[in-house]
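Only one structure is covered here, and it is reproduced in the block below.
All protein chains of the complex are present and in place, except for one that has been dropped.
Take a look at chain A:
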Amino acid sequence: MASCYLNPIPTSSRLFSPDLSTKFKIPKLLHRKKRFGVLPRSSKVTAFYGLKTPPYEHDALEPYMSKQTIDVHWGEHHRNFIEGLNKQLGKDDILYGYTLDELVKVTYNNGNPSPEFNNAAEVWNHDFFWESMQPGGGDIPILGLLQQIEKDFGSFTNFKEKFTEAALTLFGSGWVWLVLKREEKQLAIVKTSNSICPIVWGDIPIINLDLWEHAYYLDYKNDRAKYVNVFLNHLVSWNAATERLTWGEAFVNLGEPKIPVA
């Protein structure tokens, strides 16, 4: 990935997500930033998370999400979260060595979040958000994902209605998610406030939508309804959603697939 120019294996990569029955410890990588080809004198090791770039150019989502929005949203907001997080983690090594998923859950601290939670969770949420969109997105999902949506929401149209309703009844800043619930073995729509991420409750996110005003204000001003509409019809990446649902099925048994009989 283009983002981590020093660490070859980005620790924020989802490849390192735990939740496997045998939790393997990631070897502590000693990455010291070489400045001008010389190692710094201090031997302090610090945690380091990289700013992941969206999987498309900043103008690729025009006219639905402007280049200016992505420039500011990713280049300023998202970047500030990463830099803020790295600065907080640089103070001591208590939170060293976690994957981003683990860090979010640990700093959430079961509802009593530590100061690092806001930054960690917003980094997670925004990484997920850029990948939940694609140029030429929207349209409707196919195959297994569509079947699961129809099973859990009745119809794809009903899902879109419920998603929109959730987005419009979220007061203040927050996110709307389509998640896979482990216990109920079902897809569900979840609203979270500010920076809360449903992985802290064990849900498996499928797609999310940023409803902080900064995500849509430059393009749509106060018209949140239009933004949600545009997201669902032109931006959402059902490819990414399918990939995530497939990953989720490794942990949640959604039953046998409907194999057509010859």
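The rule we apply is simple: a contact is a pair of C-beta atoms (placed from the backbone, for glycine too) under 8 Å apart; a residue touches a chain by one contact, two chains touch by 3 or more; residues count from 1.
One rule holds in what follows: contacts and distances are computed from a predicted model.
Think of the chain that is not pictured: of "Centromere protein S", "AP complex subunit sigma", "Synaptojanin-2-binding protein" or "Superoxide dismutase", UniProt labels it "Superoxide dismutase". Of the options A:K91, A:K185 or A:H214, the residue whose C-beta touches the omitted chain is A:H214. Within the complete assembly, A:S195 is the residue of A:S132, A:S195 or A:N208 that touches the hidden chain.
Annotation: of A:Q88, A:N118 or A:S132, A:N118 touches the absent chain (contact as defined above).
Where chain A meets the omitted chain, the residues involved are 72, 76-77, 80, 118, 171-174, 193-195, 212-214, 217-218, 221-222.
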